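Here is the structure we will look at, set down as structure tokens.
Missing here: one protein chain of the complex. Every other protein chain is in place.
Chain nomenclature is as follows: A and B, assigned in order of appearance, with residue numbering initiated at 1 for each chain independently.
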Amino acid sequence: MKEQEILIIRNLSFGYEKRREILSDVNLSLKEGEILGILGASGIGKSSLLRIISGLEVPKEGEILFEGRLLNKNNLIIPPNKRGVGLVVQEKALFPHLTVLENVKFGIKGSKSKKHDQATYFLRLLKAEKFKNSMPNKLSGGEQQRVAIARALAPQPKLILLDEPFSSLDMNLRVELRLETKELLKRTNTACIIVSHDLDDVSSFCDKAARLENGQLKEIST
Amino acid sequence: MGMLSFSQLFWRLVTSAFFLFFIVPVIFVLTSLFADFNDNWNHLINFVLTGYVLNSFYLIVGVSFLSLIFGVGTAWLVTRYDFIGKDWQEWALILPLAVPPYILAYTFTSLFDTYGSANEIIRFIFSTSDDYTFFPNVRNLYGAILVFSSTLYPYVYLTARVSFINQSRTLIESGKLLGLDDKSVFFRLALPMARPAIVAGLALVVMETLSDFGAVEHFSVQTFTIGIYRTWFGMYDLNTAMQLSSLLLIFVAIFLIIERLERNKSSYSYAGSTFKPIKRIKLVGWKSYLAFIFCFTPLFLGFLLPIIEILNWAINYTSENFFSNNFLSSFFNTVFLGLLAGIICTTFAFLFNFIKRFEKGFFLKSISFILSLGYAIPGLVLAVGIIQFFSILDNNFIRSYFEFILTGSIFGLLLAYVIKAYALANNSIESGFRRIDRTVDDVSLSLGTSKLKIFFKIHFPLMKTSILTSLILVISEIIKELPATLILRPFNFDTLAVTTYIYAAEERMFEAATPAMMIVLIGLIPIFFLSRIIRESRPGSR
Partner (left out) sequence: MLKIKKIFISLAVLSSLNYAFAEEVNIYTSRHYDSDTKLYQDFTDQTGIKVNIISAKGKALIERLKSEGKNSPADVFITVDAGNLWKVQNYGLFRSIDSDKVNLIVPKKYRGENNEWIALAKRARVIFFNKDKYTFEDLKYLSYEALDSEQWKGKLAIRSSNNLYNQSLVASLIARYGEAYTENWARGLVKNFARKPQGNDRAQIIAVANNEADLAIANSYYLGLMLSGKKGEKQLSAGKKVKILFPSQNKNGAHINISGAGILKSSKNYNNAVKFLEFMLSEGAQKHLVENTYEYPVNLKVKPSVLISQFGISFKEDDIEVSNFGKYNSDALKLMDRVGWQ
């Protein structure tokens, strides 16, 4: 059982000086291919948790084990570009000077043809292939989000973090994209943590769920 | 529509006349391409033309390369990192803009020539023999590359910095998560995103380098511009000089087009919804010192070093008249002419922008566009065109009706200054107008106010800052101008730039101190305002 666990977080604490702790003694574990949903009100610290896991912030205390490797302990920290963790943010953050295809190719390592094929594959799976040569600012919000997800998945990370990815989309699109993303995640056996303030996002999408409140993470039934 | 009122017709005539005076000299230069190419061309092509072209080419390549390193490197360091001295270096890095290239050239030779001050100091400190030279000779292509890069890199610095500041943190973080380390973030993400801004800044650098006359002449670098000058005043061949000028103009136009295209793309608009400013990384230890030195070097070369040397000249100038008659008269001439040109540019900028506010139309738009291109025309080329233009006017019209002739009068110089500086005035006035909401006009019109009244009672008072900015910018740009001034100025009319040039040409450096210092001081005024804008534009400073 333990070998299947790719992410283990123990006693994680985080907070800015002079403020209450945002994360306090957080523990969680994730198996390969498992999808975890974290609920909580806006601004409560869900994004901070994801940023810590991805290496963009440093926790005060605690340790993170990813694929058996210690990502941080006290002063040791593995930088974000070496962690192999994907991130999709609400703002999509597509590189404005590159085409859709070039955006998706960005994180893939390997030969030119491998990059091209792999990128196209993921674009197709997210139904975004038809505008692969367009510039990001010409796409709608939903289309941009598809590309953002494709970009994060294309390098085939073992873990992908989704920070309110569907929040800015309208209802129909939300449902559609949720479904397709889940299918894709399962197909590629990618573990995922999604944070959202929307219950539907979490319930329809995840294998297990938790709620972040007062800095504490409590598992909930879905 | 109805007939135009008298005043409307009058203003149309005035602005059309202005436009005509503006473009005719350039057209004259270009039409010389359709005239005969005389014998001197054989001589040019066989012996010197290749040299002119190659030298200009190498110069541009070298200057671009070094300016990129100076400008982009410092902009990146200053926006992404925190290090010793960053706070003042961030705005100080634009100071070299106050030192025109030819003044830097004069200080460099005064320092680094075999018996220049820098070598003397080395000899003194290390007690070496009298002919020991430490510093390499600067009077060549490499010296020129160093000089232009050191004074012009701020153009690249400014645009790159704005671009980097506006790059959202989220983009950089996405890049990191996709596997980029710090170095790759710069080369694969930040730099490409800033490319349009950087190229726009670089195009300005190239255009100014091509236009220069004083620095390349002093260093004996035979550029295209020098070639034009030699053909005109060495071979007495104005026609061939005009033809060479049109070639130069075409070349400059290419860079102008590049600059315009890139400026409009102006660092790709962010494809996302929120913008988060970058968190700076704090550098410590030797890294911090390294960053400091990297930023200090261009600042030192382009501003501190020349100032030190000019002060050195001033101290050594033991002659009776520190404020000699020469200096005083050239100072007044400069300020007077600068003010006059400033008033003309500002007035017409006001006029054009006011008309544009109430009327659309392709014609008006194209006129405005063309007027805003004047800054790119090399001074020497302007001089050639204006002389020809005035000569024809004189011979066919003016001479018969008036007591004086245009050639050699102050109008030639004034016209050159106006053409060169109009874009600056236009920018200030245009942005001033943009800040006044158009609905204000609409309401006033509905209350029965005439357009003229709106102009004087509403626009004018609200635009005081813009007018002041416009005047300052025009004056500080004009005091630096050299080639057109040398050629077009009326007799016994020297400007600060000309006085500096003449003293330097006679190797009378000490006497060049006062006019040179004056040029730099006046040039610092707009820089001062610009630096305030820089300090306020720091993310998180509001």
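Simple rule for what comes next: a contact is a pair of C-beta atoms (placed from the backbone, for glycine too) under 8 Å apart; a residue touches a chain by one contact, two chains touch by 3 or more.
Because the structure is a prediction, the values reported are computed rather than measured.
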| item | value |
| --- | --- |
| Visible chains that the absent chain touches, using the contact criterion stated earlier | B |
| Hidden partner chain, touching residue among B:Leu304, B:Ile405 or B:Leu462 | B:Ile405 |
| Touch criterion as defined above, residue of B:His43, B:Arg188, B:Arg280 or B:Lys451 at the omitted chain | B:His43 |
| Selected residue (touches chain absent from view) among B:Trp88, B:Phe134, B:Phe233 or B:Phe397 | B:Phe233 |
| Identified contact with the non-displayed chain, of B:Val440, B:Ala505 or B:Leu521 | B:Ala505 |
| Interface residues of subunit B (partner: the chain not displayed) | 43, 46-48, 114-115, 131, 137, 139-140, 220, 222, 230, 233-236, 340, 343-344, 347, 391, 394, 399, 403-405, 407-411, 487, 490-492, 505-507, 510 |
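Note that only the chains that are shown with their structure count from here on.
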| item | value |
| --- | --- |
| Rounded Å distance between subunit A and subunit B, as computed from the means of their C-alpha atoms | 49 |
| Subunit B partner contacts - residues on subunit A that touch it in the complex | 54-56, 79-83, 85-87, 89-98, 106-107, 109, 135-137, 139, 144, 151-152, 155, 168 |
| Touching residues (chain side subunit B, partner subunit A) in the complex | 168, 170-171, 173-181, 184, 189, 192-193, 195, 268-274 |
